[in-house]
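Removed from the display is one protein chain of the complex; every other protein chain stays in position.
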Amino acid sequence: MSEFTYRDAAREAIRDAMKRDARVFLMGEDVGHYGGCYAVSKGLLEEFGPERIRDTPLSESAFTGMGIGAAMNGMKPIVEIMTVNFSLLALDQIINNAATIRHMSGGQFGVPLVIRMATGAGRQLAAQHSHSLEGFYAHIPGLKVLTPATLEDARGMLWTALQDPDPVLIFEHVMLYNMSGTLAADAGAVPISKAAVRREGKDVSLITYGGSLHKTLAAAGELSKSGIDAEVVDLRTLRPLDDETIMGSVRKTRRAVIVDEGWRTGSISAEISARIMEQALWSLDAPVARVCSAEVPIPYPRHLEDAALPQAPAIIAAVRGIMA
Amino acid sequence: MSEFTYRDAAREAIRDAMKRDARVFLMGEDVGHYGGCYAVSKGLLEEFGPERIRDTPLSESAFTGMGIGAAMNGMKPIVEIMTVNFSLLALDQIINNAATIRHMSGGQFGVPLVIRMATGAGRQLAAQHSHSLEGFYAHIPGLKVLTPATLEDARGMLWTALQDPDPVLIFEHVMLYNMSGTLAADAGAVPISKAAVRREGKDVSLITYGGSLHKTLAAAGELSKSGIDAEVVDLRTLRPLDDETIMGSVRKTRRAVIVDEGWRTGSISAEISARIMEQALWSLDAPVARVCSAEVPIPYPRHLEDAALPQAPAIIAAVRGIMA
Amino acid sequence: MSEKLHLTRDSLLDLLRQMLRIRRFEEKCVELYQAEKIRGFLHLANGEEAICTAAMAALTPDDAIVATYREHGHALVRGVSARAIMAELYGKVEGCSRGRGGSMHLFSAAHRFYGGYAIVGGGLPIAAGLALADKMQGKKRVTACFFGEGAAAEGEFHETMNLAELWKLPVLFICENNLYAMGTRLDLSESETDIHAKAQSYRIPSQSLDGMDVVAVDAAVNRAVAAIRDGSGPQFLECKTYRFRAHSMFDPQLYRSKEEVEEWKKRDPIPRLANWMREAGMLHDSDLQKIEADVKAEIDDAVAFAEAGSWEPVADLTRHAHAEAAS
Partner (left out) sequence: MSEKLHLTRDSLLDLLRQMLRIRRFEEKCVELYQAEKIRGFLHLANGEEAICTAAMAALTPDDAIVATYREHGHALVRGVSARAIMAELYGKVEGCSRGRGGSMHLFSAAHRFYGGYAIVGGGLPIAAGLALADKMQGKKRVTACFFGEGAAAEGEFHETMNLAELWKLPVLFICENNLYAMGTRLDLSESETDIHAKAQSYRIPSQSLDGMDVVAVDAAVNRAVAAIRDGSGPQFLECKTYRFRAHSMFDPQLYRSKEEVEEWKKRDPIPRLANWMREAGMLHDSDLQKIEADVKAEIDDAVAFAEAGSWEPVADLTRHAHAEAAS
């Protein structure tokens, strides 16, 4: 066991993959000489050299598309798009090519590409640097969408993703990079097919992922003081969703609140609510509630940004609202 | 009253707007000399000249961004992006600029821009030309999203959209262009704030929009033969959603099936289901059901494409499923 | 005709045969479209056959191909069977993309034919990525990337040109400049209409040539491929050509005159090569008759194959969205 940050865990995952598989390489803006915009790849250029740690120009569409091509031709690229906000410039490649090539080719060509990007708000970066669009990516057939929220998952999801024959997107929430904790010395690959119950409870299911997990756990802690025993489900993977774990929890607690940093309308929280409607309606003692981001571009000032995002008090209020 | 196609109606809407307001102009690929990829703008170049009917290079991001700039500086541009599939190349401009500028500027600058694009499948155009992403756009604060499904709306929504001080996206379903019918000689602007009940019914609410409206009406006709009286709600506007009309219908019929050509997971149908859960759960006699596109890139062969999209038989089956 | 030097009569005959295969195949496609056997978008390359024909002759089976939605000829000359292509146009399981892709999305792993891409410019980064993988793996392969001049306006063109040269990737960019992007004439869409000069602005060795002269294209491609194999980085060839038919089956061609089309038809690469070979005594009517007969037989057989092909069961609808568990 040793002290680690989420950032360290993400870096270790890359180092480990680079060492274990010569086909793996990292490509993106400032991953090399700068050390990574969030310092995830710091030191890797020195360790692996410029052939495998590739600084790219500001050309999101081209280097993402090149990752697709390289993946189709024997390599295992890790493309880093600095943040999900800039991934909009590469969306054509991700949706029209990465997600469709296997299908369009009748299964002949696969795209074993991993794309990592930072997501989320909380650093007062305002309207163009604070999106949470992982829920949108989860709408696209052909993609897998991972949202590591713990050190174990930051450390372990990458290798599993690299073994996947299809494109996998990994979203690292910007507020998690400095989160520290301990990580087993032998920490390694983790499965990506199951959601995780991070806290057992019997009264209500709090379903969340990514940066919102920790706010949700905090809310659950608060609720326990007033005798409400909340279960916290970390989705971990947004596509495909693990219905079994979600419904299992909801059928047990008969109540659910979904916490999602995406803008409320059309966020992944809506899909989860709809699935509960379809698969577990008769088990519900109350309507499924959602705590999401306000329907506004993220404002710069701290107090307004805080107000725009899901926070523990709002989660607690939502739970009380459906416990009543 | 005169015989019109949806295409004619869309063209009339543009002609009328160009004549009434000198600030209006049309810009996009092949809107001029070619006559529009779906012939919507045929003849307009001859009528209004190249200054106001502007053929652009294949530069979706730039000409969409230029529409934003022109809208901020006194003009009322109509940007045509041939199809939603190509709009992914302009998404940075639409989401990071058009949707955020008013907010980022504290309300000082508005973007009265209208972007028209074709959407949907059904013409055997395969995986890169058949997306229905209007539901995703409906996730973005700062945008309005319109989906005209009738001649009246194809004719009337554009002018209303042009009066809006904020960016409005209009999605024209490719399967509607040849739909013909009659249009009042004085047909003009229509409100965009309300959904429309296209068929009154008491047993179940079929909630849909765009290209799926007509399949849904057909299904409702079939159902009536077996004594099921379905109400059909045409959303018309996906953002903002008209909760009042939706909930009004659901509270009346106590059952709902949402029909949406988007891929099921994370489609706008999920948001509607979630809102019914939140606002009308206790009025429901059955879980809200969804009929959406299969989770696969759209295949080329007719039989597989048909199977991938919502069709009347599936809608009927879904209704029977919740009437049981 | 220029630089015929290294070409033997046999290789010239083969160029002629290949161009005719494409021409006749696509003429058949028109019939089949009208008969509603082929649906969706169908983009024909009548008039442009010399480019892919000459290019494929210079490439080895080890090289990779990336093409557009106007790629029947590219696939055919690359070696994908007329049967597999025709079955694909029918949407049958026996098609080269199992019927899933149709005309715009021909793929064939066996031929390293990495596909027809229908988002203009979208294939360029993929081609550069294929080349990057070859370079990182120390393979002396070339990736040939075909695209129309309209793609030069897309941001992806710019980004890819820069990265290909910056990283000295083994890509051969072949621009099929047929003067129009759908209905938009080059000078209405580009401030600099000299496409090959654009490539030079990224320091990519670039050349503009007559794409209606199969021998000239052959020579240029051979030179470019040799340079790329030497490891000097990407090369760019602008081949000036013309599309004799409509952009797709839906195009009323309001944007150009019949006269212009007729003018260009005089430069049709097929009679051009045939006549020149005749004059050089390398082609006799009997040769041509033989080729036409063989081609017709091949196409008839392809149609029969497609007709006899099978529809993928609807139960398999969601297949190929993801890899299938290795069994």
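Residue numbering begins at 1 within each chain, and the chains themselves are lettered A, B and C in the order written.
The rule we apply is simple: a contact is a pair of C-beta atoms (placed from the backbone, for glycine too) under 8 Å apart; a residue touches a chain by one contact, two chains touch by 3 or more.
For clarity, every value in this text was computed on a predicted model and none was experimentally measured.
Considering the intact complex, the chain excluded from display touches A, B, C.
Touching the missing chain, out of A:E29, A:E134, A:D234 or A:D260, is residue A:E29. From the options B:P165, B:G181, B:G221 or B:G321, the residue with contact to the unseen chain in the full assembly is B:P165. Here one chain is not drawn; of B:I78, B:I101 or B:A195, the residue touching it is B:I101. The omitted chain makes contact with just one of the residues B:I14, B:V31, B:L45 or B:I68: B:I68.
Within the complete assembly, residues 29-30, 32-35, 37, 55-62, 85-86, 89, 123-129, 294-297, 299-304, 307-308 of chain A touch the chain that is not shown.
Residues of chain C that touch the chain left out of the display are 153-159, 161-162, 165-166, 189-192, 197-198, 201-204. Where chain B meets the omitted chain, the residues involved are 25, 51, 56-57, 59, 61-75, 77, 92-93, 96-97, 101-110, 141-142, 165-166.
The rule is simple: only the chains that are shown with their structure count from here on.
Of all chains, the one whose CA centroid is most distant from that of chain B is C. A separation of 40 Å divides the Cα centre of chain A from that of chain C. In terms of their C-alpha centroids, the spacing between chain A and chain B amounts to 30 Å. For chain B, the set of residues touching two or more other chains reads 61, 85-86, 89, 126-128, 295-297, 299. Residue numbers of chain C whose C-beta contacts span two or more other chains: 99-101, 105, 117, 119, 122, 155, 319-321.
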